[in-house]
Every structure is written in structure tokens, then in C-alpha cells.
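Have a look at this one.
Shown here: the complex without one of its protein chains, the others still in place.
For reference, chains read A and B in written order, and residue numbers begin at 1 within each chain.
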Amino acid sequence: MVPIEYYLLLSAAVFCIGVFGILTRKNALLFLMSVELLLNAANINLVAFSRFHGNLTGQTFSLFTLALAAAEVAIGIGIILVLYRNFADVDVTKATTMRW
Amino acid sequence: MTNQDRGSLLPGLAAVALFGVLAVVFVRASFGDPAGGFAGSEGVTASIGYAMFNIAHPDAIPSEGFLVAFLLIAVVLDAALDGAVLLARRDEGGEITTALRSDAAETDTTEERVATDGGTVDADSDDTQEGHN
Partner (left out) sequence: MAALPFELAPAIAALPFVSFLIALLVGAFAPRLLPKGGAIPGILATAGSLVLSVWAAVAVWNHPDGMYHDSITWVAGVGDAAFDLQFGILLDPLSTMMLVIVSLVAVLVHVFSLGYMNDEGETGLPRYYAGLGLFTASMLSFVFASNLLMAFMFFELVGLCSWLLIGFWFREPGPPSAAKKAFLVTRFGDYFFLVGVVGVFATFGTTAFVGSESFPILADQVLAGEGASVTTFLGLDPQAWFSVLGLLILGGVIGKSAQFPLHTWLPDAMEGPTPVSALIHAATMVAAGVYLVARIYGFYALLPQVMALIALVGGFTALFAATMGVVKREIKQVLAYSTISQYGYMMLGLGAGGYVAATFHLMTHAFFKALLFLGAGSVIIAMHHNENMWDMGGLKEKMPVTYYAFLSGSLALAGIVPFSGFWSKDEVLYEALVHGLESPILLAAYAMGLLAVFFTGFYTFRMVFLTFHGKPRTDTARDPHAVGWNVKVPLVVLGTLAAVAGLVNMVPVAEVTGIHLEFLHDWLDAGPEALTAHHYADLIPYASGEIGSPLLTVLLSAGVSLGLALSGAGAAWLLYDVPEPIRHTDRLGRVKTVLFNNYYQDEFQVWLANGVTLPLARVADKFDQGVIDGVVNGVSSVSLFSGGRIKRIQTGVVSNYAFLLTMGLVVLLVFIGVTGGWF
């Protein structure tokens, strides 16, 4: 059986790739994709520990995470639409009017 | 995707640093002994089904019940759909255009259209076979 550390490292790697994407890209759509990576990194952890503890709760819960991701994308796409309509661009660094 | 999309790579170092910290923590942590596979004779998929609807089955792999979470996520998805629709509608020239209506005023009505029998007709002509009402 693959040691749990490997899964965790994989999960951490996926998570950090997602974070990296968020930090270095400006396109809002890429943001959404990066967020998917973050969520799935969490899913890897859930499934790995589910197997590790011999209990199905983690696996079941990862399904809910997927559903949540779907909801998030639906809203996210809507937000991106509004963003595009108001700023004629999907560059998140341009939409800086909602600060002080 | 042009070069415009690339921001500075410098902030990415934070992600790398995060990975470094996580990796060190995970490698150095001890997790105890694994359980070694699932107990119970039912399959994983079937057991997930049982767990999802709080069905107590003697042979299922142990799990908590998720019926309430299931219902909640159903509501959340619905709300997300509504939210997406709400965000996507727009106000154009006094006319509200939403994704749920087929008569979206995307087209310029003065434009010539393709008639059913080929060729073009004027938008002003009384051709009721045109799709718009």
C-alpha cells in the first residue's frame, strides 16, 4: 500500500500549483481553473485518509466537494460575465475600483 | 492567452514556500498504522450510496450518514444556478436580457434576415415565419 505521505505530498503539490496559478495569472478563467485544483487537492486528502482509516466518510464527502465545486464554478462564471461586462476584460488586476 | 495574462512570477514564490513548508511537515509527521483496507463486504460504490441516504446496511463499509448534507448541497446547487442566472442577465437599452429567454435581443433588428425560402427579406416586412415574435 502506498504510504499516506505520498498522497499528502501529491495533494500539497496540486494545491500549491493551484495557488501558484492564482498568484501569477491575471485571467479570471484561469483563476477558476486554479480553484478547481485547490478543491481537488483537498479531495485527494479526503480520499487518501478515507482509505487510510478504512472509513468511507472521506470518500462520500469528496463527492460533496465536487458538487460544491460545480456550484462555485456556476457563480464564478457569472461573476466573470459581470466582470467582463463592466470592465470589458477578464483581467482581474484591472477591476480595482472596489477598494478604499 | 497572450503575454498580457502573465503577471509577475515573483508572487509564485509564496506558493513554492507553502509547498516547502507543507512537504517538510508531511514528511516529518508520523501517521500511525494504516487500517489496511476497508471492512465490510459491500463494494465501495454501494456503500457510498448507503451512506448518502442514511441506509443502515449490515455489510456496508462503515461511514457516517450524509442525508442532510445531501439535501443541503441540493439546495446550494439550486441557489448557485439561480445566482449564475442572476449574474448573467444584463440590462441593454432598457430591455432586460437573461439567459433563460430565447428572445435575447442580441441581434440588430434592422439587419436583413435570411428568409425561409432563401434570399433575404427586410426586417420590416410582415413575414410571420420569422422566429421572433
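Here is the rule we go by: a contact is a pair of C-beta atoms (placed from the backbone, for glycine too) under 8 Å apart; a residue touches a chain by one contact, two chains touch by 3 or more.
As the structure is a computational prediction, the values presented were derived from the model and not from experiment.
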(request) Taking the full complex into account, find the residue in B:V25, B:A39 or B:A74 that is in contact with the omitted chain. (result) B:V25
(request) Extract the touching residues of chain B with respect to the undisplayed chain. (result) 7, 11, 14-15, 17-18, 21-22, 24-25, 28-29
(request) Since one chain isn't shown, list which residues of chain A touch it in the complete complex. (result) 19, 22-24, 26, 31, 92-93, 95-100
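Keep in mind that, in the parts below, only the chains that are shown with their structure count from here on.
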(request) Take the average of all CA coordinates in chain A, do the same for chain B, and state the distance between these two points in whole angstrom. (result) 12
(request) Could you please specify the touching residues of chain B with respect to chain A in the complex? (result) 1, 4-9, 11-12, 14-16, 18-19, 22-23, 26-27, 29, 31, 34-39, 44, 47-48, 51-52, 60-64, 66, 69-70, 73, 76-77, 79-81, 83-88, 90
(message) Please output the residues of chain A touching chain B within their complex, sorted ascending.
(response) 1, 4-5, 8-9, 12-13, 15-17, 19-20, 23-27, 30, 51-57, 59-61, 63-64, 67-68, 70-72, 74-75, 77-79, 81-82, 85, 91, 93
